[in-house]
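So that we are looking at the same thing, I have put the structure below in structure tokens.
A single protein chain has been omitted from the complex, and every remaining protein chain is retained in its original position.
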Amino acid sequence: MRLKRSLAGIAALAVLLAACSSGASDEAAEETSTDTSTEVAGEIPATDLYIVMAQYTDAMQPYFDDLAARFMEQYPQVNAEVEVVNWEQLNDKLATLVATGQAPDIANSNVFANFAADGLLYPAEDIVSPEVLADIVPAFLDNSKYDGVAYAVPDLASARAMFYNKEIFEQAGITTPPTTWSELETAAAAIKANVPGVFPYGIPLGPEEAQAEFMIWGGGNGGNVYQDGAWAINSAENVETMEFLKKMVDAGYTQPNPATTNRTEVFQLFGEGKIAMVNGSVFFPSVLADQGSTVEFGTGAFPHNDGKSSITLGVQDYFFGFKKEGNQAAVKAFMDFIYVPDNYLGFLEAAGGFIPATVSAGAQAANDPAIGPFIDLLPGAIFYPGDLANWPAVQTELQQKVGLALNDAPGVLGQIQALAEQG
Amino acid sequence: MKTKTFFKTTIISITAYAVAFIFAVPYLHMLTTATKPDDELFMMPATYLPSDWQWVNFIQTFENAPIGIYLRNSVIISLLATLVVLVVALPAAYYVARFKFRGKAIFLLLVLVTQMLSPVALVVGIYREVVTLGLVNTYLSLVLVSAAFNLAFAIWIMAGFFASIPSEIEDAAFIDGCSRFMAMRKITIPLALPGIATALIFTFIAAWNEFVIALTLTSTVDKRPLTVGINTFIGQYQVQWNYLFAAAFISIIPVVILFGSIQKWLVSGLTAGSIK
Partner (left out) sequence: MSNLKYRPDGKFRTPPLGPLPWIAPSLILIATWVFWPAFEMVRTSFREVSRSGLILGYVGLENYSDLIARPELVTIFARTFLWVGTIVFFTAIISLPLASLLNQKFPGLTVVRWFIILPWAASVFSTALTFRWMLNGYYGFFNTLLVDLRIIDEPIDWLGYPTVALAWMVAVAVFVSLPFTSFVLLAGLQTIPNEVREAAQVDGASPWRTYWRIVFPLLRPALLVALVINLINVFNNFPIIWVMTQGGPGNSTDVTTTFMYKLAFRMQEMGQSAALATFNFVIIFMFILLFLRVSGWNKKDEN
């Protein structure tokens, strides 16, 4: 299933990228890669590499098995073993490994600053060559810093937009997707009145992804979780946002029970044509394809409060290397190997429809109709404060509790704020 | 009188069948969900039975995930854990049942205490230990943990059973010139077979269904038991309920067969423990 999705949904992109990548940039990169290999191969001591990667799709394990095999062909003295872990367990697993002194050599996750804060990570410049580092999109690299130093290398990114069901919009007589909150309410009312059995907006505030939903809506009202060097979870903007969402819920413009609905369910309902609008990510089309959904959808910017401006939420994930005696050369060799253009494109393909983290791959993806529009949204993007060591804890708190803020915005957001401020 | 008995039996039977059906409902639902086609899983309202029974999903499950390897691992881990419990718990249970000794109460209390510690609370400590002993991602660590956590129950049942066998029977054997081990092997153990079997099957099943510890202690497919393997059908954006339940259903079958096969012994095996 998963495999099918990454093959079907991404096939076009893959072909496109593969075609481009056989151009000049590829040759140049191949040259550098052979250069480093001949140059460094002798210096790398015999090393066992334990690598923990994220399961973006089921295609990840085959991809990494193949990558590791080819890597070890080039560096026979290194034994690289890659474990792909599903997202539900990834961070628990990393925490357990670190707590027991079994940290992997390389890991891949959506948080890194907690490890950097404990001095466990190599700076990014120690684990990839300067050429690779120079090719990373600067904004992404900025988000990989802790205390001013990059300790992680972005692996890929995503941006989000509003997805809407064209057929439902037509039935409700909506011609252009709503861009402001008041337009949104009008549109929702029209859908509710004209298309029975459909929830106008799917708002998943269940633990799976509530932090994203909260930041997207809050961002459209000028709010953020961290602003001007301080936590701002219970800012007036965010409180107002939750009260607006509550109004939507009470009016029956959303699915019932947003506080316990997870994104998976909302995506499923959208795919069945039971939800008219939803906040989706760049890879959402491939999820829909995987579902076998036949819904005809369009994308638009997130609605924002009147007088504020629209944002997107940029999310990026990271590779990072754990300091261990004698592993640096091998870690660096493996990391550089991932970023060899063909290998990196293979990684993106296996991961399924994300925004590349490198300038070179990004330039090619910009032409892709499925990804290009999202890259265009990035300049207005807000990001998670992933550079703060306690962001993972705050994120958990948001995931667990922000749904309850529908009923008591100042109280619940105040509690989360207090926890965040404790550090 | 006869008709009265007949009515009574009928009422009892019907009640019993109804109860049995209620107990089966979740597992029948597992089966019907497992055999639904992909697009029928998310129908609203849900259908009771698959419109088209996709038995092929069971085969598909084996193709989508290395279920065969997971099954093999589960069998190895559970069997070895059972063996360890047999070797370790049997002498202790026998001794506790037959003799008074200083520290007996403390020993029994220590054994009981193992049941009061939840695996979730111990998982980090166990992991640290496994690292210290160099047993990360090995069968041995899972085997020993499962054995340790089920030891108490095995001792309890077996000791209860041994205690229910009059020591006079053994005394007779001694007088006939048997050594204690011979008496134990030739007389007590055969008599205690229901209790021993019950204890062992319990251990096997608990090891088979262990999840939290195996999740943290295994890092590769070739050591992962089925309970953890099933979990891989829960994806980031989608849960493949039909394959998930197909795998879950497969995992129940051997255990139900085992349980069913000792059913006769199960009750008598528990008897001794329950009246002690």
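As written, the chains take the letters A and B, and residue 1 is the first residue of each chain.
Basically, a residue touches a chain if its C-beta (ideal position, glycine included) is under 8 Å from a C-beta of that chain, and two chains touch if they have at least 3 such contacts.
Just so we're clear, the structure is a prediction, and the values are computed from it rather than from any experiment.
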Residue in contact with the excluded chain [from B:P45, B:G68 or B:G134]: B:P45
Residue among A:A259, A:A276 or A:V315 touching the omitted chain: A:A259
Interface residues of subunit A (partner: the chain not displayed): 91-92, 95-96, 98-100, 114-115, 117-118, 120, 206-207, 256-257, 259-261, 265, 268-269, 274, 389-390, 392-393, 396-397, 400-401, 403-404, 412, 415
Positions on subunit B where the hidden chain makes contact: 9, 12-13, 15-17, 19-21, 23-24, 26-27, 29-30, 33, 41-48, 84, 87-89, 91-92, 94-96, 98-101, 103-105, 107-108, 110-122, 124-126, 128-129, 144-145, 147-149, 151-152, 155, 167-168, 171, 174, 177, 180, 205, 208-209, 211-212, 227, 230, 241, 244-245, 248, 251-252, 255-256, 258-260, 263, 266-271, 273-276
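Keep in mind that, in the parts below, only the chains that are shown with their structure count from here on.
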Between subunit B and subunit A, distance of the C-alpha-averaged centres to the nearest whole Å: 41
Residues of subunit A defined as touching subunit B within the complex: 1-2, 55-56, 58, 81, 83, 86-89, 93, 96, 99-102, 263-264, 267-268, 272, 274, 287, 290-292
Interfacial residue positions of subunit B with respect to subunit A in the complex: 38-39, 42, 44, 64, 123-124, 127-128, 131, 136, 215-216, 219-220, 231-232, 234-240, 243
